[in-house]
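Every protein chain except one is present and positioned as in the full complex.
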Amino acid sequence: MESMSRTRAAGVAVALVAVVGLVLTGCSQRSNDGAPDNGQSAIGFPETQLQPPVPGKPGGTFRFALVEPTAIDPYNAQESEGVLVTHNLFTELVSVDANGKVSPAAANSWTPNGDCSQWTFDLKQGTTFHNGEPVDAAAFKRGWERAAAKSAASDVAYHMNEIQGFDAMQTGTANALAGVNAGNPGQLVVTLARADCEFYLRTYQTVFSPVPTTAGAADNQSYNDQPIGNGPFMMDGPWQHNRGIRLKRFESYTAGPKANLDAVEITIVPGGQGAVQAEYDGFVNGTFDWARLPTPLLTRARSSYEPRGEWLSKKTNGINYLLPMVTTVPLNNVPARQAVSLAINRAAISQGVFQGSATPADSFVPPVFPEAYQPGVCTVCSYDPQRAKQLAQQAGLTPGSTINFQFNTGGGHEEWTAAVAQELKDNLGLNVNYNGVPFVDLLKNEQAPGASGLFRSAWSADYPTPGNYLQPLLSTAAIGTTDPSRPVTGDNRGRYSNPAFDQLLAQAAATKDDAARTKLYQQAEQIAIGQDLAEIPLWFRQAYRLADTQQFGNVNLDFSENPTLAQITVK
Amino acid sequence: MTHPSRTGDVPAVTGIPVEAALPTAGSQTATTTGPPRHPPGQFKDIWRRYRRNKLAMVGLLIVAILVVTAIIGPYVTPYDAFDQNLLDTTAPPSPQHLLGTDVLGRDMFSALVYGVRLAMIVALSTVALSLVLGVTLGAIAGFHGKASDTAIMRTTDIFLAFPLLVGAIVVVRAAGPGVWPVIVALALFSWATSARLMRGQALALRESEYVEAARSIGAGNRRIIVRHILPNAIAPVFVYAFTSIGVVVVALASLSYLGIGVPPNVPEWGRLISQSVQFLRVPGKTHLWLSPAVAICVTTLAFALVADGLRDALDPKLRGAG
Partner (left out) sequence: MGTFILRRGVQAVLVLLVATLVIFLATFALGDPFASTGEKVVPPQVQAINRAKFGLDKPLPIQYLTYLGNLVHLDFGIDFDQRRQVSSMLAETLPNTIRLALVAILIDVLIGVVAGVIAAVKRYSFWDVLVTVLSTLAIGIPTFVIGIVLVGFVSGSWIFPVVPRSFTVQVPWYQEVLLPAFTLAIIDAAFIARLMRGSMLEVLRSDYIRTARAKGLSERTVIGKHAMRNSMIPVVTYVGISLGILLGGAIITETIFQYNGIGYLLARAIQNSNVPVIIAVVVVSVLIFVLLSLVVDILYAFLDPRIRLD
């Protein structure tokens, strides 16, 4: 009996506490807004100036970290880690500098015929592979065919899809690329199945590397782990999987200036978000000479490393955006997409989540292409909740209506997407169906017929041309299907289609003159972004790095955000 | 014979060795000591013994607070746990925000309180679900024996041998993110231990005198299981279940830490920690990961203390053992 009454007493006490709690808080919750008085810093970190060039001298070992690549053999090198290593082991026909400018590499020059359907590359004479084999036209043909073969099952061979005979190799009906003629050792003649005045840009892809006869077929494991290339660096022992890769200077390099560094030491760190932290920790503890930074540390690191000149900041080839599904409710009309864009406070999210490091985008083609960049071509990339509400009303995107918003997990997108979801809810009263899924699922959901709403996206160009932003993502051909009940097979997963836009792109592909072509691309962007808002630009891609500039000179970010290894020198 | 779970480092629901939780577990001990009987009249005795244990009472108090918080907490917190303020992220504790704000500027205290609710829902549902499954199958296996015993025990083998993490990822991927897939995944990989425990008890009880007595007066199998075996065997299983609540809380946090399970905008404790890992060595940001970590520890500790006290109270003979 006694225990019973005690229990009851305890129950009453708990209830009392609860009631008092309710009374004290007045049954209502405070609104969580207002900023602390520490002043707002400017949004978007400025780019750092290029380091003044230092005369090179041989010596030194440059150390940094990478996540384990899929491959460093050109036939299948794909993500930036693998491409970084492969680009230093191999020299392709052309080279691309930090600003996307193309210059001669293994080829001295290249010339298209009248309609850009045939290209002739004049090769540099006397250059060799690391094993002494000559690099001639046959070596390029060999490398390309090795990757294009069906048995190679290369994930990146599709970059060659314009070359005549490529399809036959992929289906296994041919053993040679009919469109590549290596009859003259000093001259590579490439015939295209589809004319393209920008074809030469593609040959910077690592899959276009030459290989020596010893490479064998694509599944040659020993070559996969220790590729013999024609680049400024060569393998110093085989790739130690999940441990590291060591490169050393190729002493007989003649395709360009010889490297200065004795060696490059690449330590492999676990992937995911931990990788960036590991790079940073390694830079701080003196293990690495080059590192990315975790977002929370950007401001602190910048203030301590920028005065010492060890802070690198560069706008790079890439854009972060929201992919709207433009053929399905609710984003199948322009005002609805504009409302969404205007409801997102890019600057506030940059400040709150990215420490002010993310630069809000006002175009789709990023400023890394200075000739093509059109500031403000996206007229609704600013924050204007009032106008957003009006447009939403007009578009039938009324408060309470549901919108899907998906992103991929594990890529560090959790925080800012949660912020975007909240703003759509707060500013437009939308019921946001916010969902994080693995990347493969995100892709499947974007491709699926009837997909609707918004998807988190990012893009960086494979080839240094504005066209590589517009054509694959927005052209009708890149949907891959005309049937709305079938999944998208190309990269245009929003199913945007505008004949005027397609027309301009076709014209651009047939235009030899760079300036004229750029003009056409600009007009195309005016239509797809300025007028139709077929993608919702959020932030320009900008890379931040720490680099040991006390010890090394000429350390800069290249076009793919990698260190310019071939130029780095000890001071 | 009992098995902790197959997880390596995700502390598993099944991760509690039954021996550690219960001195009476396993058929060999059960046969020597005999099953304790707890007719309803004895609840007063149990409570009296439980009350004597100060640590257990502290545990009970915390559990009571947690349960009340889970029920009414989200309504009485100063802020909405989901309400972001991008202008004031990762703020240190202040009068406005008692525990500071998280990486999205959400009030940390409100987020933690919401986390209590989530943890309680997941833990209680998971344990209830796995208990129903485990007790039923364990009783069938132990009492019927023969083919059903072999089949059920080999099934538990498979579930115990299968890595929980891989299993959970697959279940959650197949079912989509959310609280229920997590509950189902955790329950699916935790019923096996209670089934084995129940089987051991049922095996021992099957041969006991009073079951024989019941059988001799003509009671059917079903009646014997429901009326005689279950009530007597359930106490140790129940204690085990209580112990595993803390483990489920940790498992939930571990899954969210890996980005599996509840959507990332939900202020779940493990998620609060994983989004703050990058601040680990940033001075002045300790609250970001420390407060959710403390919340997890306090919760599991409280449930473990209650389970310990309950075990001792249920079995006076073995008081202090284990």
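Each chain gets a letter, A and B, in the order it is written, and its residues are counted from 1.
Simple rule for what comes next: a contact is a pair of C-beta atoms (placed from the backbone, for glycine too) under 8 Å apart; a residue touches a chain by one contact, two chains touch by 3 or more.
Note that the coordinates shown come from a computational prediction; the quantities given were computed from them, not determined experimentally.
Chemist: Among B:Leu86, B:Leu137, B:Ile152 or B:Ile169, which residue is in touch with the absent chain?
Modeler: Of all options in B:Leu86, B:Leu137, B:Ile152 or B:Ile169, contact with the hidden chain holds for B:Ile169.
Chemist: Give the residue, chosen from A:Ile268, A:Ala418 or A:Val432, that touches the chain omitted from the document.
Modeler: The single option touching the absent chain is A:Ile268.
Chemist: Check each of A:Ala105, A:Ala157 or A:Leu298 against the chain that is not shown and name the one that touches it.
Modeler: With A:Ala105, A:Ala157 or A:Leu298 as choices, the missing chain is touched by A:Ala157.
Chemist: Touching the hidden chain in the complete assembly: which of A:Asp33, A:Glu79, A:Asp97 or A:Asp115 does that?
Modeler: Final answer for the missing-chain contact: A:Glu79.
Chemist: Touching the hidden chain in the full complex, which residues of chain B are there? Just list them.
Modeler: Per the touch rule, chain B residues meeting the hidden chain are 1-11, 15-17, 19-20, 23, 28, 55, 154, 157-158, 160-163, 165-167, 169-171, 173-174, 246-247, 250, 253-254, 257-258, 270, 273, 277, 280-281, 289, 293, 296-301, 304-305, 308, 318, 320-322.
Chemist: Could you list which residues of chain A touch the chain missing from the display?
Modeler: Chain A touches the missing chain through residues 63, 65, 68, 70-71, 76, 78-80, 150-151, 153-158, 161, 170, 219, 221, 224, 240-244, 246, 265, 267-272, 274, 278-279, 281-282, 285, 287-288, 410, 438-441, 443-444, 458, 480, 489-491.
Just so it is clear, only the chains that are shown with their structure count from here on.
Chemist: Would you mind pulling out the distance in Å between where the CA atoms of chain A average out and where those of chain B do?
Modeler: Centre-to-centre distance between chain A and chain B: 44 Å.
Chemist: What residues of chain B sit close enough to touch chain A in their complex?
Modeler: It is residues 44, 47-48, 51, 64-65, 68, 72, 75-80, 82-91, 103-107, 110, 173, 176-177, 259, 263-265, 275, 277-279, 282, 285 of chain B that touch chain A.
Chemist: Sort out for me which residues of chain A touch chain B in the complex.
Modeler: Residues in contact with chain B: 3, 10, 14, 17-18, 21-22, 25, 27, 29-36, 273, 277, 294-297, 300, 345, 348-349, 351-353, 409-410, 414-415, 417-419, 421-422, 434-438, 441.
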